[in-house]
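For this view, one protein chain was removed and the others were kept in their places.
All chains are identified by letter, namely A, B and C, in their written order; residue positions are counted from 1 within each chain.
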Amino acid sequence: MDGISKSFGGVVALHDVDFVLRAGEIHGLVGENGAGKSTLMKIIAGVHAEYNGRMFIDGEQVHFRSARDALAAGIGMVHQELSVVPDLTVAENVFLGKQPTKAGLIDWSGMVAAAREQLANLGIEVDPRASMGSLSIGLQQLVELARVLFSGARIIILDEPTSALSPPEVHRLFEVLRGVRASGRSIVFISHFLDDILSVSDRVTIFRNGRRVVTEAAALIDKGWVIERMIGSGHEELEESYTGAIALNSKSAAPVILSARHLAVGRAFADVSLDARAGEILGIYGFMGCGQIELARTLFGKLKPSTGTLAIEGAAKRFRNTAHARRAGIAFVPESRRSMLFYQEPVYKNVSISVLGRISRLWLKPAAERQIASRHVELLNIRPSNVLALLASLSGGNQQKVALAKWLTYIPKVLILSEPTRGMDVGAKDDVVKIVRALRNQGLAVIVVSAEPETVLSLADRIIVMKKGRIVHEFAGETISKDRLLDAA
Amino acid sequence: MTIPVQEAVKGSPSRAGAFLRNRMRNIAPFATLIILLAFFSIASPSFLSVDNGVNVLTQISVTGVIAVGLTFVILCAEIDLSVAAIANATGIAVAYFTMQESYVNIPNLPLPGYAAIGLALLICAFLGLVNAFGTTLIGIPSFIMTLAMMQIGAGICALLVRGQIAYAVPDLVTMMGSGTIAGFPWIIIVLGVFLLAGHIVLTYTRFGRYVYMVGGNREAAEYSGVNVKMVLGAVMVISAVCSGVAGMIGVAHFGSAQQNEFDGYLLDAIAAVVVGGTSLFGGRGGIGNTIIGLCILGVLNNGLDHVQIDSFLKILIRGIILLVALIINVYVQNLRDRQRI
Amino acid sequence: MTIPVQEAVKGSPSRAGAFLRNRMRNIAPFATLIILLAFFSIASPSFLSVDNGVNVLTQISVTGVIAVGLTFVILCAEIDLSVAAIANATGIAVAYFTMQESYVNIPNLPLPGYAAIGLALLICAFLGLVNAFGTTLIGIPSFIMTLAMMQIGAGICALLVRGQIAYAVPDLVTMMGSGTIAGFPWIIIVLGVFLLAGHIVLTYTRFGRYVYMVGGNREAAEYSGVNVKMVLGAVMVISAVCSGVAGMIGVAHFGSAQQNEFDGYLLDAIAAVVVGGTSLFGGRGGIGNTIIGLCILGVLNNGLDHVQIDSFLKILIRGIILLVALIINVYVQNLRDRQRI
Partner (left out) sequence: SQARAAAASGRSEKPLKAAFSNAGLQATWCAQGKAAAEYWGKLFNVEVTWFDGELDAVKQRAAIDNMASQKWDFVAIQAFGIGTLVQPVQKMIDAGIPVIDMDTLIAPLDKINVHSFLAPDNEFMGSSVTQALITAIGGKGKVITTQGALGHTGAQGRNRGFESIVKQHPDIEVLENQPADWDVTKVARLWETYLTKYPQIDAAYFHNDDMALAAYNVMKAHNRTNIKIGGCDAMPPAIAAVAEGRMHATVRNPSCRIHGGAIVAGVAAVTGGEKSGEGIPKSVVTDGPVVTKENASGMQWMEDHFLI
C-alpha cells in the first residue's frame, strides 16, 4: 500500500500511510484507539471504497469497491465488531456467503460435516446444526475466525479477534495462525494485548495519529519499546500493574451498599451472592460467557432475576427497569460503546441524558447541560473539547470516556462497569484506571466486570471469580497474580 | 495523555456540518413545496388566493392534528397504523354519546356535551394504551400491533354506528370543527395549537429529549436509565389522543360520523410526516418538518383540483409527485451523509 | 485441545434449546390454527367438510401467492406495501391487453393471450424494479417507497380501466384462476407450486440463504461478500412478480378486473406472513410459517362466514382474534428468548 489517506468528513483517519505485507508472515498492528488501524484494514478488505493512494497485490494495482471484490481477490477479514448471523446455524455461519452447493442446491449435510471438521481444527466442539445465537460470544467469535481462517483467503486480517476469548482459546488460535503462515499465506493481526502481538507476530507495525510510525521485526523489540512509540513518551509504570503480584486492598469493614443473595437468571447464572462495599472496587472475573455480563445487567435492572434478592443499603429492591435502578443510585456502563451512545447527537446531550431528571424536571436547561458536559470533558481529557461536536466525530477511546462521563455528574451509589477498557489503548486504560480509583476514593461502591484479567487486576480491591454461571472463588485482602486468577477460573 | 492536534481540528467542521445537515433536512422538502406552489400558481388562476390559502389550511387540519401525534411515534422509530381508525372510532363515539335527530336510527346513549367529549377522549386514550401495552409489555412490533388495532378500531366504528350516519356532536366540538372566529376557521387554530404544543414538548421538555434519544439509540437510552418502555408507551398514547381529537373535529368539520370516513387519513398523515423529512429510523426531524410535509400534501391535493387534468390520471400524477418528492428528499440527505463520511 | 468444559456443557442445552426454539416459533401459530379449526367445527355444522376445505384453500390462493413474495421481503427485514396495488394493476393490465366484449367501454389494446400475459408480467416486474431502485440505490426506506408505489399502482389501475370493469382475460389465465382439473381447482395448484418454489429457493439455494443472512445481520452479510443491495432488489422484484401473478389469477378467479379490487389483500397477506411466525425484524421464519399463517387467516375468514353473528360485530371479532393470535405468538417467542439468556 502506498500513500494511503482517508478522511471521514473533517476527520483525517489515515495520513499518507505506506504498508507492506509479505507473503507468509504474521504482521502485528498496534496503536492507540483511533490511530487508524481498523480504517486501513477496512480499505484493504473493500469496506471503504473511497480513499486516496494506491494499493497493490502481487505488484498489480487494485481498488476494491466492496467486500465482495476483496474476497474475490483472496482477502478475508474478521472485523472488530462481531459480524455473525445469530438466526442461522453454526454451519452456515462457518460458510457464510459461500454455502456449498450440489447441483445448484445447498448441500446441507455436506456443509454440516465440513463445518464440524473446521471447527475441530480450532478445537471447538459444538453442534454445527445449533443456532449461532445460542452460543456464547466467545464461541461466536471463534466461529467467525474459523470462517475466515479456513476460507482459503491468501490475506487474512484479524481486527482484535481475541477480545472475547479466554487464554486457552487464544493459545489455540495462535497455533492455528502459525499453521496458516506455514502454508504461505499472510496474516494481519491487530490487538491491544502487546504480549500477544509480540509472541505471535513476525513483524510489528505501530500506528499513531493516522500515520505509520515504524515497522520492526518482532524479535528485535519489547513491550516498553512498543509503548513508547505508540504513545510518544514512556509509560513504563503502566505495565507493572498487569504483571507481578498485586496486593488486594480489600475493605471488609466498609458498609455494604449493594448486596445480592442467591441471584439467578435463566441459564446464564445461578446462586450468585455478593456484597459491594463503599469505597471498594469489586472485580468480577470469568471467561467470556460465564454469566458475568448478564449478572451486571441484572444488577442494573436490564434483566429480571428469576430468583434471588437484591438490596441497596439494606432495603430490598426489585428493579422494574433501568430507570428504576438509576433512581435507586445505580450507574452502569455496558461493554459496547454502541449500546451506550447517541452517535447523531452532540457530546453534551450524550453526557446529560442519564442525569436529565436531576438537571430539569419538565423544561430542559440546555445551558446547564452544556456546562456540566464541559466540566467532564475537561476532567476526563476528552478531545475535541467542544461539547457541541457530534459524538460520531470522536474516536473510540474518547467515545468510551463520554460513556463514563454520563454518570459522574451526580455521583451514584454503585457504579457498575462492564469491560471498561475493552479495545482501549494503554494510555486510555490508564486514564480510566485513575478515574475509577478516584471515584472509589470518594466512597462509591464500584463493580468492574471483565473477562480480561489485566482489567480486573489493575482495578479491583477484591475479586470474585465466576465459572459456568456460579461464583467459584473470592480473593480478598491477599496478594494475587495473573496466574492465580486464571487458575481459579 | 493529550490527544493530538488532529482531534482538536475536528470540532469546527462537524459543528458546521451539523448546522448544514439540519438545514439540508429542511431545504429539500421546502424546495419541493416552493416548486409545487409556483407550479400551481402558474397553472391555475384560481389557486393563488387568500380564500384558497384558507382552504388548504382547513384541508390539512385534520391530517395535521393526526400527524402531530404520529411525529412523536416516528421519531421513536415506531409506526402507528391505527391513527385513522382511532380517529374514526373517536369521532363516532362522540356522536354516539350525543343526542341525535330522530331520523338517525342508532340505539345511542345521549350524554351532556362535556361528558361525551370526555368519554370519547377516554376511549381513544384507552385504545392508545392497548397499543402501548402490546408494543412495550408484550413486545409486538408496533407495525403489527397497530395493524391489528386498525381492524379493532374499524370494528368499534361498525358496532357503534351500525351502518347509520350520525350528524350531531357536542357544541364545543361543532365549533372547533366547523365554526369560525372573525371569519377565520377555528379548526385551523386547533391545528396551530397542536403543532405548537407538539413542537414545544419535543424541543423544550425533558420528555421530548427522551423521545429523540429513544429514537436515536434505544439501547443507549435504556442503559442511560431512561424508561424506554414508558416513553414508547407514552408516544403511542399521545398519538392515539391526537388522532381522537382529530377524529372529533373531523366529524364536526365534515358534519357527519360514519364508518370508514377517515380511511384516507392514514396514508396522508404518514406521507406528511415523512415527506417533511422526519426519518423513519427515528431520532431526526420534528414538528417543523411535519409542517412542511403537511403543506406539500395539502398544496398537492388542493392544486390538482384547480388544474384541468383527466380525472383518471390524477391519482397516478399524485403518486408520482409524491415519489419524486421522496426521492429528492432522501437523495439530498444521503448526499449530505456521504459527504460527512 | 478442546474448549473448557463450561462451553461443552452449554452445547447440549443450546442444542435442545435451538430445537425447542424452532419448534416454538411454529407451535404457537399451529396451536392457534388448531383452536380456530376446533372452534368453528363445533360452532357450525357446515364448516368441517371436504368441500369447505377446498373452499378455504381456494380462498387463500390469491393471498397465498402474494404472501410467498412478501415472505422474501419480510425475511430481509423490509416491507412491501405495494403488493395489492401491483396485483391489481397487473390484473387490470392483462385484461387491458385482452379483447373485451363490446359492452366494456375501455379503449383497450387487444393482443394475443401469451403476449398479454408476457406484457403484464413485464409491467409488474418493472414496478418491482422501481421499488428495488428506490430502496437500494436511492435509499428510500421500503416502507415509504412501497407506500408511494401503492399510490402509483392505484393510478395505473385508474388510467387503464377508466372506471369500467373488464371481464375477459387470456385463456391460460382463466384456466389457472377459475378452471379445474379433475374437479380440483387449478388455482390451488398454482398456490402449491408457488409455495413449493418459494420454499426450495429459500432453503436450498444460495440466494435463499442470502435472504436470511441479509435479514439476520445485514452488515455480516455484506462483509461476507453478499451483494446486499442486489438481494434486496431481487426480493422486491420477486414480491412484485408474485403479486402480479396473484393479480392475474385473481382477476380470472373473481371474473372481473376493476379498481381497488384487491385492496383488502395487503393486510391479509402481511397478516398471514406475520401471524405465521416470520419475524418482521428479518432472518427468522419461512414459507412453512407463511402456510400456517395463511391457513389461520383463511379459516378465520371462512369460519366467520359459517357462524351466525351480527355483521357489525364481525369486523371487531376478526380484529380481536387476530390481535390475540399475535399476542400469543409474540409472547411465546419472547418467553423462549428470555429462557435462552
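What we mean here is this: a contact is a pair of C-beta atoms (placed from the backbone, for glycine too) under 8 Å apart; a residue touches a chain by one contact, two chains touch by 3 or more.
Just so it is clear, the structure is predicted and the values come from calculations on it, not from any experiment.
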Exercise. Who does the absent chain touch among those shown?
Worked result: B, C
Exercise. If you put the missing chain back, which residues of chain B would it touch?
Worked result: 46, 49, 51-52, 55, 58-59, 62, 101, 103, 158, 161-165, 167, 178, 250, 253-256, 258-265, 301-302, 305-306, 308, 311-312, 314-315
For this session: State which residues belonging to chain C touch the missing partner chain.
Result: 46, 49, 51-52, 55, 58-59, 62, 101, 103-105, 158, 162-165, 167, 178, 180, 185, 250, 253-256, 258-262, 264-265, 301-302, 305-306, 311-312
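Basically, only the chains that are shown with their structure count from here on.
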Problem set entry | CA centroid of chain A to CA centroid of chain C, Å | 42
Exercise. Taking each chain's centre as the mean of its CA atoms, how far is chain B from chain C in angstrom?
Worked result: 29
For this session: Mind listing the chain B positions that touch chain A in their complex?
Result: 1-4, 6-15, 17-18, 204-206, 208-210, 212-213, 216-217, 219-230, 283-284, 339-341
Problem set entry | chain B partner contacts - residues on chain C that touch it in the complex | 79, 134, 138-141, 143-145, 147-156, 158-159, 162-163, 267, 270-271, 274, 280-281, 312-320, 322-323, 326-327, 330-331, 334
For this session: Spell out the part of chain A that touches chain B in their complex, as residue ranges.
Result: 8-12, 34, 208-210, 231, 300, 302, 321-327, 331-334, 338-346, 349, 353-354, 356-357, 360-364, 381, 383-386, 388-390, 393-395, 398, 406, 427-428, 430-431
